[in-house]
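As you look at this complex, bear in mind that one protein chain is not there, while each of the others sits in place.
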Amino acid sequence: MFFASDNAAPCPPAIMDALMRANAGFAMSYGADAATTALRDQIRTLFDAPEAEVQLVTTGTAANALALALYTPPYGSILCHRHAHIEEDECGAPEFFTAGAKLHLIDGAHGKITPDALTTALAGAGGAVHSVQPSALSLTNVTEAGTVYTVAEITELASIAKARGLGVHLDGARFANALAATNASPADMTWRAGVDVLSLGGTKNGLLAAEAVVLFDPSKAWELALRRKRAGHLTSKMRYVSAQMAAWLDGGLWLDMATHANAMAARLATGLAMIEGATLAHPVQANIAFARLPASAHARAKAAGAVYYDMGDGLCRLVCSWCTTADDVDALLAAFNG
Amino acid sequence: MFFASDNAAPCPPAIMDALMRANAGFAMSYGADAATTALRDQIRTLFDAPEAEVQLVTTGTAANALALALYTPPYGSILCHRHAHIEEDECGAPEFFTAGAKLHLIDGAHGKITPDALTTALAGAGGAVHSVQPSALSLTNVTEAGTVYTVAEITELASIAKARGLGVHLDGARFANALAATNASPADMTWRAGVDVLSLGGTKNGLLAAEAVVLFDPSKAWELALRRKRAGHLTSKMRYVSAQMAAWLDGGLWLDMATHANAMAARLATGLAMIEGATLAHPVQANIAFARLPASAHARAKAAGAVYYDMGDGLCRLVCSWCTTADDVDALLAAFNG
Amino acid sequence: MFFASDNAAPCPPAIMDALMRANAGFAMSYGADAATTALRDQIRTLFDAPEAEVQLVTTGTAANALALALYTPPYGSILCHRHAHIEEDECGAPEFFTAGAKLHLIDGAHGKITPDALTTALAGAGGAVHSVQPSALSLTNVTEAGTVYTVAEITELASIAKARGLGVHLDGARFANALAATNASPADMTWRAGVDVLSLGGTKNGLLAAEAVVLFDPSKAWELALRRKRAGHLTSKMRYVSAQMAAWLDGGLWLDMATHANAMAARLATGLAMIEGATLAHPVQANIAFARLPASAHARAKAAGAVYYDMGDGLCRLVCSWCTTADDVDALLAAFNG
Partner (left out) sequence: MFFASDNAAPCPPAIMDALMRANAGFAMSYGADAATTALRDQIRTLFDAPEAEVQLVTTGTAANALALALYTPPYGSILCHRHAHIEEDECGAPEFFTAGAKLHLIDGAHGKITPDALTTALAGAGGAVHSVQPSALSLTNVTEAGTVYTVAEITELASIAKARGLGVHLDGARFANALAATNASPADMTWRAGVDVLSLGGTKNGLLAAEAVVLFDPSKAWELALRRKRAGHLTSKMRYVSAQMAAWLDGGLWLDMATHANAMAARLATGLAMIEGATLAHPVQANIAFARLPASAHARAKAAGAVYYDMGDGLCRLVCSWCTTADDVDALLAAFNG
């Protein structure tokens, strides 16, 4: 009954096997190996983006901050949701990598920015030399509230941003879960919707540590490479990172795992809805549920060994991963129900 | 016959086995797992430094830049050898992490700084508000030239630095090789010699990607943690990093591998010395040889499939790793000899 | 009828005379001149702070950003009012000078932070490594809304901040107006109230370009000096900056001018209150009035040559300076009245 985070789960055998296979003989370092080249092509094909630049890192924070630095000068601002991971959970990484840009926080229900809110925010931003200039829009899908933007929503938001000349970033720490939730293609949810750069997250969905910056404007590729190196994020033995991600994408494993995690969260949401005194704080659209429960329910669950984040006032966050089982979910629900 | 770099070698079975064992069940993320706690204690014991702070990252550049940022304000300077890795091979990472400090380059034969050179450099540095202030000394052991500082040499240099109030950093990307070369203990080569913070490198000596910042002044531990997170270097599934390093240190595997790599380089050096027209550019004291060879020797080696870095004018760098064999060395020498 | 800003006013004769007198013979540069030494002592005496460090700059943005950088590491945050000058009008200078810290915005009526709002903001800030750590509180007096904190209010806010270990900065771009409004002494409104560092603004109150960073903790003096130089804010011919400020402080000229400007704003406020359809958006407590007026009133004033900032929806900002006359005020009121 471990619902604390999807990054506390182990990795599936296919990933570990791939790591073992990668551990054969010498391979040129810093990404000049065959496995990395192959993976980059694999991702380009998957995104129907033959010109896209793909660069690997090992944390989502690095992927986000590097991606944003390509579109945000020091005197710029990044528009994002008030509760975006880049604002609340990265200890100022975007400010560090951009050399001091500002995050412009936008409120919105259930972790999502609405077109109206974005339009309003942009209307009051920049123009005069006295303030920072809006430079990038950063969306997160799956959102921090566990909700999902549709392709149409991303397209509309990106279009508003682009009309002001902003770059559009998608924090896809749980991109596979967002695809699974919407049945969208990788291309439809990214460059066809106006996304310029994607943080493609693997770690929260079954990898040891592997994220890709997928950059749809290859003219910034060299800058990205230099920024990655300068930030200490150019892994020397890249083959081990590439191997993880290749195995994850192979045969759609990433989507299978995400689909499963989403299904477990749906099962959880269904069960929570039937618990007396329980309410869902946000629609459960991917692999995360936020629920308010009576103190007694929490006490029973904790006593039964459930692990999850308490957020105060009875609110909790419950995250399902690729290895959460229906039994885990049912056991948690049973404990909550008492 | 792969002598290009030790970071092109695969990982030994013990490390891969440890990774597999680490892949069991859930584990709290961001270093709050049992394996990471145990590793931190293991390193403290190994260094006879019960109060030391240990934080893991996955690249040497990150370890170096984070360590230096603890001792160098933006208006400071880092004294280092002209050919230090932090100057030549990190794309300005120290400048990035320190928010714009300067590297103060010191010349010296065979990759080493002499006490006189350090004294002279410090004599002309800082004091007035018009220039940056000397803040840290960064030494590298094994040096970029493949030579090794003795404990006595480090002690003398650190003492000069400390007399001016500088922090002392040791870039130990090949720390195990330096220990193996000198028979020094980890404590003797670091805090007992005046080193404040060590970049303890595992990746070049058999790990997939694991480096530790070992900080002998624990009062800076919280700052280090925040800087690591902010730089995107707080790995979420830390257990996989910790598992690598624990297995590497267990039973002295790290030193065994380093001793082997050093022995292979010694064998290589001995052979090179007997090749007509060949000269060693630097004393071979650890696992790296720099040699000047006739063009014909290079041509034969390349034709025989040898891989190594050509540095121009007949000079090449030959690096031995934990998995370089005597046969590899002999084959290379045979090819050079023609 | 110029009410656009106090920094559009000319300088009084006493200041220009002082400049002329300063222009005699050679004087050591970079602040090593007698006039600068004398001014520093003058300010220490005025603030009853014999140990305080005083360093001059020529813009308020520089004073603020330098002061804040002394108390805010890159991984820190500065708590300030949502409409603080440092947030809205400095193009990210605090982020630049701190190397990427975050501004943590606090809402509050009439430009002021309440103790409750500060307490709430701090309760949710920092602690874990995933977010920036609260580092400084920045108050502004006179506020951007033209209101004034009393000494008691500053004391209470500073006390809350200090209980969490924060540094306390006072943006005193209109410090003289705040003193004049409250009859407080410089010491009472600063270090005795818990302020660690003050931006003492002269430019908005009659100087050409002169601001002082008054630092009540002299242990940071050297850091301030280096940061000032590094930012290009160490004026070489300092005597001309010092001469301005000395003449301004001499005989209480600064307070006389501020008192006059405040009185003019009070006269304006009184008149505005009698205009049908006019409302004051904030209490007028110093030299600035914010008023909502009918479109017809604005049209008449503009036609009569009045210059001031339109903020949309009938709201305008009217700033009085040392050289605003009662006739100016009355003429503006007459125009508004029609």
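So that you can tell them apart, the chains are marked A, B and C in the order they are listed, and the count of residues begins at 1 in each.
The rule is short, and it goes like this: a contact is a pair of C-beta atoms (placed from the backbone, for glycine too) under 8 Å apart; a residue touches a chain by one contact, two chains touch by 3 or more.
Keep in mind that what you see is a predicted model, and the values were worked out from it rather than measured.
Novice: Of the residues A:D48, A:E88, A:E223 or A:D256, which one touches the chain left out of the display?
Specialist: From the options A:D48, A:E88, A:E223 or A:D256, the contact with the absent chain belongs to A:E223.
Novice: Looking at the full complex, which residue from C:H104, C:R174, C:R230 or C:R317 touches the chain that isn't shown here?
Specialist: Checking each option in C:H104, C:R174, C:R230 or C:R317, the one touching the absent chain turns out to be C:R230.
Novice: Using the definition of touch stated at the top, determine which of B:A99, B:A210, B:A247 or B:A335 touches the missing chain.
Specialist: Missing-chain contact among the listed residues: B:A99.
Novice: Determine which one of A:F26, A:F47 or A:Y75 touches the chain that has been left out.
Specialist: A:Y75
Novice: So that we can see where the missing chain sits, which residues of subunit B does it touch?
Specialist: 74-75, 88-92, 95-96, 98-103, 129-132
Novice: With the missing chain put back, which residues of subunit A would touch it? List them for me.
Specialist: Its contact residues with the unshown chain are 30, 73-75, 99-100, 129-130, 132-133, 223, 225-227, 229-230, 234.
Novice: Of the residues in subunit C, which ones touch the absent chain?
Specialist: Where subunit C meets the chain not shown: residues 2, 4-5, 7-11, 16, 19-20, 23-29, 57-66, 90-93, 96, 203-204, 208-209, 226, 229-237, 240-241, 307.
One rule holds for everything that comes next: only the chains that are shown with their structure count from here on.
Novice: Would you mind pulling out the distance in Å between where the CA atoms of subunit A average out and where those of subunit B do?
Specialist: From the centre of subunit A to the centre of subunit B is 33 Å.
Novice: For subunit B and subunit C, what's the span in angstrom between their mean Cα positions?
Specialist: Chain centroid spacing, subunit B to subunit C, equals 50 Å.
Novice: Averaging over Cα atoms per chain, report the distance between subunit A and subunit C in Å.
Specialist: Computed value for the inter-centroid distance: 42 Å.
Novice: What are the residue numbers in subunit B that touch two or more other chains?
Specialist: 226, 229-230, 234
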